[in-house]
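There's a structure below that I have some questions on.
Missing here is one protein chain; the remaining ones are kept as they sit in the complex.
First chain written, first letter: the chains are A and B, and each begins at residue 1.
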Amino acid sequence: MTTLTAVGHRKTRLRRQVRTGLLYAALVVVIVLLLFPFVWMILTSLRTQVQNTSPVPVWIFKPTMGNYRSVLEQHHFIQYTWHSFVVAVLATGIGLVIGLPAAYTISRYKQRGLAFAILAARITPYITFLVPWFAAFRFLHMVDTYTALVSTFLIVSLPLIIWLMITFFDDVPGDLEEAAKVDGAGEAEAFFRIVIPLSAPGIVAASILAFIFSWNQFLFALVLSGPHTQTVPVAVFNFITYGEINYGGLAAAAVLITLPVVVLALFIQRWIVQGLTMGAVKG
Amino acid sequence: MRGSWIDRNLSWVFPLPAVAAVLLLVLGPILTNLIFSVQNRSWGTFPPPSFAGLGNYVSVFTDSRFWNSVLNMAYFTAIAVPTETVLGFAVALLLNRDFYLKGVIRSLVLLPMIATPVAVGLIWSLMMNPELGILNYLLQVVHLPRSLWATSSKLAIPSVALVDIWEWTPFMTLIILAALQSLRTDQLEAATIDGANAWQRLFKIIVPVIRPAIVIAVVLRTIDALKTFDIIYVITQGGPGTASETLNLYAFKSSFLYLRIGYASSLLVVLALIVVGVAAFLNIWTRGAKS
Partner (left out) sequence: MPSNQFTEESKVAKKIILIVALSVLLIGAVFANGQKESPKSTQSSTTSTSGFNWQAYSGQTIRVMLDSHPWQKFIQPLVPKFEQKSGVKVQLQVYPEDQFRQKLLVDLSAGSSAVDSFMFMPAQDLSLYGKNGWLAPLGSYMNSKSETSSSFDYNDFFKGVRVRYDVGGKTYGIPLHVETFILFYRTDLFKKYGLKVPETMAQLASVAKALKQDLASSGQSNVFPIVMRGKTPDATSSMVNFLFSWGGSWFNSNGSCGLDSTASQKALAFYANLLRNYGPPDATSDSWQANTQLFAQGQAAMMYDSNVFKAIVSNPQSSKVVGKVGYAALPAGPDGNRHPTVLTWGLGINSASQHKAAAWYFVQWALSKQNQLGYLEAGGPSARSSAWQSSQFLNSSGYSKPWVEASNLQYRIAKGDWDPPVVNVQAGRNAYGLSIVSAIEGKNVNTALVAACTRMDKVVKEFGK
């Protein structure tokens, strides 16, 4: 009896260990697949052109900072980064000013119509907005201005902010505002003094999410930006020259572009899913 | 203090800026597209704008390049979304347990969908370069034939879809994972008590419960897949020829390369109708599934 059970236990334990081992192996595979392009991007940025164009990948090499130096020095990159930063901050800031109050009333007063209209902005392909916008800005001689870029980037930031904040405001129990009103505060005061501070984590998350997606925006910047306002996603094309694609420079630029948003995302990872599914799924 | 004018009218004062923004940013452009679509116009002063009636729409529906672009859009979405869903589900199952470094792994899983698509697309196009790319080298190492990747007409869309799958499977994973983790213990207990095996447990009990989350994820992803522009533009520009040209890209080229604004606007109207139509259809079709 005891011998049988002992063997039986050993077998199940072994099976479990094998299963766990396989699962860990699968996990490793998934992580490798997800991260490989990033790793490759970083490796490429640290190699020379000769190493990057070798038919056999060069795994062991002495890393060089030359690519990063050339990106930062020669190609106005810092200027473009500044443009991206300014536009993203403005689009986020204005998105907050416009979006927070609207999200509040949508949440409290169940304004489905407005919510639906915002949804339309999220669904419609950006190119649909771009052509009329270009026509308008062209007419007003406002192409290549921050005003033009920020206005169009609002199409990206506003729906994100509003929909995420609706779910956050939904979570703030209405009795706090009631209590404030009993004390003599008006609706608006209740909003500013009570609801906003309580939803602060959500506001931070919404802001960062909006910032990230503004930073990543390509199509609007491609057409509406010019030398005064060019953003980094567009600037990265400067590294594709004829004959030789400057692999190292391209990779270095890609790293520098992606780094800020990756860092920011790690701060708000809890809320990313919530933000991208417009609150339908809580992360 | 109490009952000031703002407070009494809060319900429309607060949303006012947003409504104005929507009118200006969303409605205005849509109307403009409709107007432009019945005209022949270009960006400069030449040729001068003229009325074209429904001529552009007739052109659109008799344009084989238009149908090709719609097909490409559908093909891309049909490859990307189901694959992302299935893979996302599998990875979510994998991550749905306590293990060492769980928080770190969850953070890493985010990265593909947060990284700037243009940068990601360029890196992938480097990796997929038929002569110098690392992917062909790896294929060679495991004795598989080298591929033309995105430079081949047949593989252009699948190659770009591959990049999209890499980028957005994490999205599906995180959603499904969240749903899995919110499973109530009684549901989980019901699953184990019956003595059913793992597969039965999975499909008969767990999936139906998390179905709403999956549905939302699929609907959102489908709409976003139809909207994809950045990675296609950066990797293939719609090529070779028009092999990977989606309606998005065709409209872009029509307006900014061929300067046919009237025609481009009619393409955009059709595109918007398609996307909205798909969104509405999916919404209605899955209405019952969303609790």
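One rule holds in what follows: contacts are C-beta pairs under 8 Å (C-beta built on N, C-alpha and C of every residue); 3 or more make two chains touch, one makes a residue touch a chain.
Remember, it's a predicted structure, so these values are computed and weren't measured experimentally.
Contact with the undisplayed chain is limited, among B:T151, B:T228 or B:S265, to B:T151.
Looking at B:S11, B:N40 or B:T286, the residue that reaches the missing chain in the full complex is B:N40.
The chain not displayed touches subunit A at residues 76, 86, 89-90, 92-93, 96, 134, 137-138, 141, 143-147, 176, 196-201, 203-204, 207, 223, 226-229, 237-238, 240-244.
Where subunit B meets the missing chain, the touching residues are 40, 42-47, 59, 64-65, 130, 148, 150-153, 236-237, 239-242, 256-260.
The rule we apply is simple: only the chains that are shown with their structure count from here on.
Computed from the mean C-alpha positions, the centre of subunit A lies at a distance of 15 Å from the centre of subunit B. Interface residues of subunit B facing subunit A in the complex, by the touch rule stated above, are 1-4, 6-7, 10-15, 17-19, 21-22, 25-26, 28-30, 32-33, 36, 43, 91, 94-95, 97, 99, 105-120, 122-124, 126-127, 131-132, 134, 137, 166, 170-171, 174-175, 178-179, 182, 213, 216-217, 220, 223, 226-227, 229-230, 233, 248, 251-252, 255-256, 261, 264-265, 268, 271-272, 275-276, 279. The touching residues of subunit A, when paired with subunit B in their complex, are 23-24, 26-27, 30-31, 33-35, 37-38, 40-41, 44, 52-53, 55-57, 97-99, 101-102, 104-106, 108-109, 111, 114, 117-118, 120-121, 123-136, 138, 151-152, 154-155, 158, 162, 181, 184-189, 191, 212, 215-216, 218-219, 223, 232-233, 236, 240, 245, 247, 250-251, 253-255, 257-258, 261-262, 265-266, 269, 272-273, 276-278, 280-283.
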